[in-house]
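Quick one: the structure is below, and I'll ask about it shortly.
Heads up, this is only part of the complex; the chains shown haven't been moved.
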């Protein structure tokens, strides 16, 4: 499964570290593997490391597609 | 939770289910393998199977790094702790996996081994700094998702010149395993279920990108859809596979576009490239030896390679003779077909790889799915 | 020669910098001093002041007795929303209450580790005293032992509670019947995640607090809301979480259960922390929640009584009891599928996959 979750960067810290937030929970992680991550970005967190960034436009598109695919049937 | 809850919406699920049912042709069977345990887990935990039509069957693949970790590697970690009196650190998932001689890392701990659970490889570095007079070994497991953080701490140990830290590297590679399933000689032995496509890894692909799956589409003519782990992601991916099959395509499609790109995470790939190199061969529990399917630490970092630092013979430990994992992983059997299922073999005492973690197909059925074997009674 | 001997003098305990040493457990003068200057002082009540190795207690006539015990070994000792002192009061009181009883008295036995700071012990005993007074249940007798450094973890507290229950009240995990309704008093997982948030190496920031609370007044309100026998089973889903508690009941009563996931409340912080660590809130410990199995005709009035109580304001019906020879707890997921909710196997360990 490689348990990994999208969490929002709430603070950028020294040494490639950052604080992220998920459901009101704060956790300090490393962003060394996602050096382009900025404050407010959603990163994918795995074993205490951001391993990638979440593209919010693509997320919106995916959700829109879900709705479309689901409605398709309702017709 | 943003970017999580929206992908678990039950109303949309019903809609997607109806669309799949409408588009799946009643006259044919669709057999899709989800490689990843993450997908297996989502299918079972959210009850997605209940939402799929009867002719769409999901075959659970070997994609759980804990399940495929061979017993002999855990034996090595236990030997490091008990015989070399090292502090051995690893992820919580590994602690309960049965090893040889009735042990597990957790039971070895009860016998005096200094075994510690960590959340991040960085914690192991800290333990090594705090215990300069002890050897501290990180039993590193995981697919491509988990490899870059291990690479980072090995580089950090080199920078700090930390002499008491080392890594027992058990990182494995997904594309090789998928290829193996499609080509291994065992296919002849068990027969094989014709697979119509693959639900491709989500988080592995964040690192490696979707490109590495393209050869499967072209060489084996199998559709692949890279899919997120949330249940709506999985359903959409299944729909995408159904559509590829229906239209006779065999492409790599990416459902998980919000995170996965074709190229993957270049920074992470670079770190891994610096620290690791391909092994000639590695044993996968349930699959056996798979060529070029795992990583080892490069000679430049040999000082932090536990296999180089300690004398650690690797002994292959076979699973129970009656274990049907090989057949289950290829979709020709189901967990309930195995004689050992839920009798000798349970999540508390797994006999084969499919029962080891909650992401294994036998464990997922045991933990979440056993009710399917009986009729549901809601009222007296 | 003097005609008066000087009375035996003892320097008061140093609650600022002092530490427990082996003498405090040896049964001599220092042990007596610890009892007097700390335990009797903080937990003060007429029973403890009897000063004997046990307490003489009054109990109302026409009742049966309930006795329950719990060992408390939590780490860390202090956590958001409580500490081992308050927990050791709530944890045992609740087991008494889960048999429908009115808790009357508690005993407490301490295993202290050599080197434990007296200041921390004082804080824990004060918290225990506060919880005991708030619940109206005095700690009437106790015992203290000291173990060598490296043979304990600061302090372990075993408490035993006794309470009384009317002769015609029969509440048990064995009483659930197909068709009964399963009620839950509130959101799950707060205690376990609040404690986990303080564990070194897992530590995460949260305003989450343990739900640790004494549930006996909630139980009294529930029992008052329905005739005798309507409340079949009460149980607090502590270690093992809601999932394990429900499995205990289905096995004990030889029934099954069918739950609705969307009726089970989980705070966002608990959900977030569980996602982060790969844990399932169904398996996380609670210390201020209860599960009730109630016969269907009275479920609504019992639920209303729960919701009218501060400790049950978020109560809900989470499922029904079924006939099932396998005693499965099944659940319709929020997503629309179905799954088994199995016993906890092993410890709930943070996962990476």
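Letters are used for the chains, namely A, B and C, taken in the order the chains are written, and counting of residues starts over at 1 for each.
Throughout what follows, a contact is a pair of C-beta atoms (placed from the backbone, for glycine too) under 8 Å apart; a residue touches a chain by one contact, two chains touch by 3 or more.
Predicted model only: the values in this text are computed from it and were never measured.
*Asks:* Quick one: state the whole-complex stoichiometry, one entry per label shown.
*Replies:* A x2, B x2, C x2
Here is the rule we go by: only the chains that are shown with their structure count from here on.
*Asks:* Identify the chain pair with more contacting C-beta pairs: B-C or A-C.
*Replies:* Counting C-beta pairs in contact for B-C and A-C gives the edge to B-C.
*Asks:* Which whole number of Å gives the spacing of the CA centres of subunit A and subunit B?
*Replies:* The answer is 22 Å.
*Asks:* Quick check on subunit B: which residues sit in contact with 2+ other chains?
*Replies:* Each of 1, 4, 9, 13-14, 37-38, 64-65, 91, 119, 123, 142, 146, 359 in subunit B touches at least two other chains.
*Asks:* Would you please write down the residue numbers of subunit C that are in contact with two or more other chains?
*Replies:* Each of 268, 271-272, 275, 278, 351-353 in subunit C touches at least two other chains.
*Asks:* Can you name the residues of subunit A that touch subunit B in the complex?
*Replies:* The touching residues are 1-6, 8, 22-23, 29-30, 32-35, 42, 44, 46-49, 51-56, 58-59, 61-63, 65-67, 69-74.
*Asks:* What residues on subunit A touch subunit C, complex-wise?
*Replies:* Per the stated touch rule, the residues are 1-3, 5, 7, 19, 22-27, 45-47.
*Asks:* Considering only the defined contacts, which subunit B positions touch subunit C in the complex?
*Replies:* 1, 4, 8-10, 13-14, 17, 37-38, 44-51, 64-66, 91-93, 95-96, 106, 117-119, 123, 142, 146, 231, 347-348, 357, 359, 366-371, 374, 376-380
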